[in-house]
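Only a single protein chain was left out; the remaining protein chains are all shown in position.
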Amino acid sequence: MALQPFLALGAILFAIGAYGALTKRNLIIVLISLEMMLNAANINLVAFSHFGKTPHVAGQVFALFIIALGAAEVAVGLGILLAFFRMRNSADVKDASAMKW
Amino acid sequence: MFFGMPLTGQTVSFFLLALLIIASGVMLMTLTKVMHMAVALAGVFLGVAGIFILLGADFVGMAQILVYAGAITILMVFALMLTQKGDDTESPEASTGRSLLTLLGVVVFTGIMLLVLRGTTWPYSQSAVDPYTQPTVVLIAQSLYHTYTIPFELLSLILTAALVGSVVIARKED
Amino acid sequence: MFSWQATPLRPLTLLGMLIGVVVVLALVLGIVTYLIYFERKVIGWMQGRIGPNRVGPLGLLQSVADVLKLLIKEDIIPANADRALFLLAPVIAFVPSFMVLAVIPYTASHIFTANLNVGLLYYIALSSLTILGIVMAGWASNNKYSLLGGMRSAAQMISYEIPLGLSVLGVVMLAGSLNLVTIVQHQATDRFGWYIIPQIIGFVVFMIAALAELNRTPFDLPEAESELVAGYFTEYSGFRFAFFMLSEYVYVFAISALATTLFLGGWAGPFLPSWLWFAIKTSAIIFFLFWVRATMPRMRGDQLMSFAWKVLIPVALFNVVLTGALSLIG
Partner (left out) sequence: MTGLAWLVPVLPLAAYVLLLIGGRRLAEGAVTSIAVLAVAASFVISLAIMIQVALHGPQPAVTFPWLVLGSATISFGFEVTSLNAMMLVMVSFVSALVLLFSRGYMRGDARFARFYQYLSLFVFAMLGLVITSNLLEFYIFWELVGVCSYLLVGFWYFKPEAAAAAKKAFIVTRIGDVGLFVGMILLYLGFHTMNFDTIFYGQAVSSPYTMAHGAPALLFAAHALTGPGIHALPYGLAPAAFVTLTALLVFVGAVGKSAQFPLHVWLPDAMEGPTPVSALIHAATMVAAGVYLVARMFPLFQASPAASDVVAIVGGFTAILAALIGLTQHDIKRVIAYSTVSQLGYMMLALGVGAYVSGIFHLMTHAFFKALLFLTAGSVIHAVETQDLFEMGGLRKLMPLTNAAFLAGALALSGIPPFAGFWSKDEILSAAFSSGNYVLYAVGLIAAFCTAFYIFRVYFLTFGGEYKGDRHPHEGGLAMTIPLTALAVMATVAGFFNTPWAPWIANFLQDRGAVGYDPAVNWGLMVVSAVVGLAGIGLAYYAYGAPGRAQRMAQKSGFLYTLSFNKFYFDELYDRIVTRPIRAIAEALGFVDRWIIDGLVRLVSGGVYTGGAGLRYGNTGQIQTYGLVTLFGVAVLLIIAAGIGGVL
């Protein structure tokens, strides 16, 4: 196995996630799509940690960091989402548009 | 031989997992029922975990299953259930034009990425299945507690803050 | 060591793998069948009844008959159910329970067993996948009892997974490895002997959390017959129902095997062959689980969560700190 297939997989997964994050209306699905993009990045990190001239475990460590940060992000994101839902009775991205002029 | 690659267990597993990931991802984008999406999501996460294990990163793979497939998916399901309003289908899609535009952008992006990947000479990879001299758990532990001690501790701080913060944010106003 | 990744994939290799899987599956089915029989007998004995005694000698074929009955029953899918998920859920619930068996070291030579470096983590990670199947089942049935049961189950299992994971940390710290084989080997040379002695706090927390993970009495709120009919599998019948029961009992076996591995020295023991020692210890744990079921009342719903978060997790964390301190001193 070579490096490219893994990177290609990462790119495709990232693209799918980006598409979801940009088109889905449900905030939870958007959040899920973001997690997919993080996963795509992780694939790259781990792939580079395995292949390359001097394989090093640092890539895996960073993937672990990203996993932990993703978990934190989901926790906070869902907290915000619940508060938002309670306030607006909606989980639609379109309704979260107070941050404009 | 398969696309110029030897047909080993690794190759086959990779293509199966890639198929699982991409199929689940596409399903996630196309399905309308949120619970179905959750299943597709689990598929993506498990597939990624499989890729990790395939790459010899068994600890990261397990963490991926534990955190993403186990915890985050369930959390998402909970959130979906909590925010449902009678109908269990997802709220209407963005406008078709918008979706097509996004699709175009995404396809262009991916296309360029793939072209670049193809055109770049990567520092060549050795073919050994397991490039590490020690179990990855040991390597990761040493790395975490020597090289990355400060980031590791900061991470625990972030997790604590996220825990407390999400509780505070989501708590009902009394 | 056999590396499946580097070996070219030939039909024969694939066949070998498949045969191995089928053998383990058959073995597991046999074990589960007699687990059910064992449970009914034990509880019957404790309650002053006789238990199954009609089918076969001493009722030994009772469970076989039950399984056969389930397999030939009509497969009912409720009209308002989400068909795809309804069909998928038992599979999602069962597959992880079967997969976790792969890392348990049954014997000194551990045939069929993957000598994984992250074996313990593998067990905990995969077992968490079952929750998804349970939630799916509860939701797909489109039945309020099922949904409530599924939600309760998910909440309970997620909450108790944390003390479960924390309670085994002490063992990991003592052994210095996540590899279950290594853990067993370490227990043979540890100055305290089996880890149940230095890790008694961990063991207690582990057993309580395991009971909760298994949805067994006294933590059987998700499938409390008197409240929720049958919880998340209320709508299930026939062999799909059997799948859920199967996964439950496989987990009973698996968690007992894990407890044996972690705390009771695994296969180690004098005179007898190692697999037999393993079987004896596992049976003892299983007997303990049935014993608890026969004697304990169900826990109150409002105490369930606070017990996990306010009692078990602090105790497990204390155990971690204690173990660390002790190993620093020692």
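Letters A, B and C mark the chains in the order given here, with residues in each chain numbered from 1 onward.
Note that a contact is a pair of C-beta atoms (placed from the backbone, for glycine too) under 8 Å apart; a residue touches a chain by one contact, two chains touch by 3 or more.
What you see is a predicted model, and the numbers here were worked out from it, not measured in a lab.
J.: Among the chains in view, which touch the chain not shown?
T.: The omitted chain makes contact with A, B across the full complex.
J.: Have a look at B:Gly105, B:Pro151 or B:Gly165 and name the one touching the chain we're not showing.
T.: For the chain that is not drawn, the touching residue is B:Gly105.
J.: Out of B:Ala23, B:Met113, B:Ala141 or B:Leu163, which residue would touch the omitted chain in the full complex?
T.: If we include the chain that is not displayed, B:Met113 is the one touching it.
J.: Which parts of chain A face the unshown chain closely enough to count as touching?
T.: 18, 21-23, 30, 93-94, 96-101
J.: Using the document's contact rule, name the residues of chain B that touch the chain not shown here.
T.: Those residues of chain B that touch the unshown chain are 94, 98, 101-102, 105-106, 108-109, 112-113, 115-116, 119-120.
By our rule, only the chains that are shown with their structure count from here on.
J.: Between chain B and chain C, what's the gap in Å when you average each chain's C-alpha atoms?
T.: 27
J.: Indicate the whole-number Å distance between the mean C-alpha point of chain A and the mean C-alpha point of chain C.
T.: 32
J.: Averaged over CA atoms, how far is the centre of chain A from the centre of chain B? Could you give it in whole Å?
T.: 7
J.: Can you name the residues of chain B that touch chain C in the complex?
T.: 6-13, 33, 35-36, 38-39, 42, 46, 54, 58-59, 62-63, 65-66, 69-71, 73-74, 77-78, 81, 129-130, 135-137
J.: Which residues of chain A touch chain B in the complex?
T.: Within the complex, chain A contacts chain B at residues 1-9, 11-20, 22-26, 28-29, 31-33, 35-36, 39, 42-43, 46-47, 49-53, 55, 57-58, 60-61, 63-65, 67-76, 78-83, 85-86, 89, 91-92.
J.: In their complex, what parts of chain C are in touch with chain B?
T.: 3-9, 13, 82, 84-85, 88, 92, 116-118, 121-122, 124-126, 128-129, 131-132, 135-136, 139-140, 151, 154, 158, 161, 177-179
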